[in-house]
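Apart from one protein chain that is not included, each protein chain of the complex appears where it belongs.
Moving on to chain A:
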Amino acid sequence: MRNLTKTILFLGVICFANANEKDILSGGKNAKAPKTGEEIYNYWCLPCHGANKPGTKALEVLYQGSLPAELTKREDLVPEVVEFYVREGKHSMPFFRKTEINDKDLESLKAYLSKQ
């Protein structure tokens, strides 16, 4: 059994080495995809909706203090509202495709923002 494992390991190394030898462009790491609701928010939303950022500034002018402009400070966000803006966009905020925020990620984002 130990020998078998060794052989498999050995074969694995050989295959990998061969692939590499044949093609020096075959390696690489996938860019890290955000997973949790918070990570998804930080990756996709924060650059515009963080403190002092353009989306926040726009909402500040709109709400005139009646609501917090930073999304993470809102207590009234419900999942439907989050989904609406992610998939419909608003003014110069475009909508997000499923290769960017897929349905599962959207669920996490909705849960994160409506729990804040």
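The working rule: a contact is a pair of C-beta atoms (placed from the backbone, for glycine too) under 8 Å apart; a residue touches a chain by one contact, two chains touch by 3 or more; residues count from 1.
Basically, contacts and distances are computed from a predicted model.
Peer 1: The chain that is not shown, which UniProt protein name from "ABC transporter substrate-binding protein", "Ferredoxin--NADP reductase", "FAD-dependent oxidoreductase" or "Stage II sporulation protein M" does it carry?
Peer 2: Choosing among "ABC transporter substrate-binding protein", "Ferredoxin--NADP reductase", "FAD-dependent oxidoreductase" or "Stage II sporulation protein M", the correct UniProt name is "FAD-dependent oxidoreductase".
Peer 1: Give me the chain A residues in contact with the hidden chain, please.
Peer 2: With respect to the unshown chain, the touching residues of chain A are 21-22, 24-25, 27-33, 43, 47-48, 53-55, 57-58, 61-62, 87, 89, 91-92, 94-100.
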